[in-house]
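Entry: subunit A
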Amino acid sequence: MTLATLLLLAAALIGIGIYGALSQQSFVMLMMGLELILNGVMLAAVAFWAFSGAGAPEGQLLTIIVMAVMAIEMAMGFALVVAVFRGKQADMTESLTGLKH
Partner candidate 1 sequence: MFSELFLPVLMVIFMLVVGGYAVAVLDRLVASALGTPQAGGIWLAPIARGAWLLIQHANATEAPDWRAWRLAPALYLALAAGGLAVVPWSASLVATDLVTSVVLWGSVEALATVVIFLHGWSANSLLALIGGYRYVALGLSYILISMFVLIGVALPAESLQFTQVVASQEGLWNVIRQPLGLPLFLIVGLGMTFWGPLNLADSTDLAGGTASEISGPPRLVWDMARAAMLVAFSGVAATAFLGGGLGPWLPGPLWMSLKMLAVLSVLLLLGRLLPRLAPERCVTLMWVVLLPLSFIDLVWAGIGALL
Partner candidate 2 sequence: MAVNWLHKLASRGSVPVFPVLGKQGDGALRHLALSPQIELVDSPRHASVLLVAGEIPADRFEPLRRVHDQLPYPFTTLWFRSEPWPHLERVARIDDLDDLPGALVTAHLELMEGCRGSTHRLLPDEPPNPWEGEGDFGQGGEGMMGGVPYGRPMAMNMADDIRDGLTLDSLTFRLGPFFFAFPPGMAAEITLQGDLVQTWQTQFAPYPQSLDDIFFNARERPVPIAEVELARARHHLHRLFHALHLAGLENVSLRTLRLAHGLSTSSTLDGLRRALSRSGFFRLTAGGGVLGPEQARMIGGSAARAAGMADDLRSEDAGYRRLGFSPVCQTAGDTHARWRQLLDEIDQSLHLARLAERDRVHTERTGSVETPRGPWSARRPADASALFDELLPGLEWGDALATVASLDVAGVADQPVGTRPSGESRAVRGGTGNDV
């Protein structure tokens, strides 16, 4: 377990996440992709903190902030899905464009 292997793992998770976020038609599945990307980011942040940050607390704080971003993204995302679904009875990403007008 070295910094390089950890970062490789993080890269793999981010790669899968990118695939998911781009390929999924459903908004909820797309969010799964985003979460997976953030999963990789958090791992990378902790890895840096552990191996090259000399234990600076900012490394941990960064992870927490990523987690907060994730929580907010999820909460707002689902609230939007509910709002859109109520109007259109659908959850495809395409329907979200309806909100932009």
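Rule of thumb we're sticking to: a residue touches a chain if its C-beta (ideal position, glycine included) is under 8 Å from a C-beta of that chain, and two chains touch if they have at least 3 such contacts; residues count from 1.
How were these picked? Simply put, all candidates are chains of the complex that A comes from, given by their letters.
Since this is a predicted model, take the numbers as computed values, not measurements.
With subunit A as reference and 1 or 2 as options, the touching candidate in the complex turns out to be 2. Residues 82, 85-86, 89 of subunit A are the ones touching candidate 2 in the complex.
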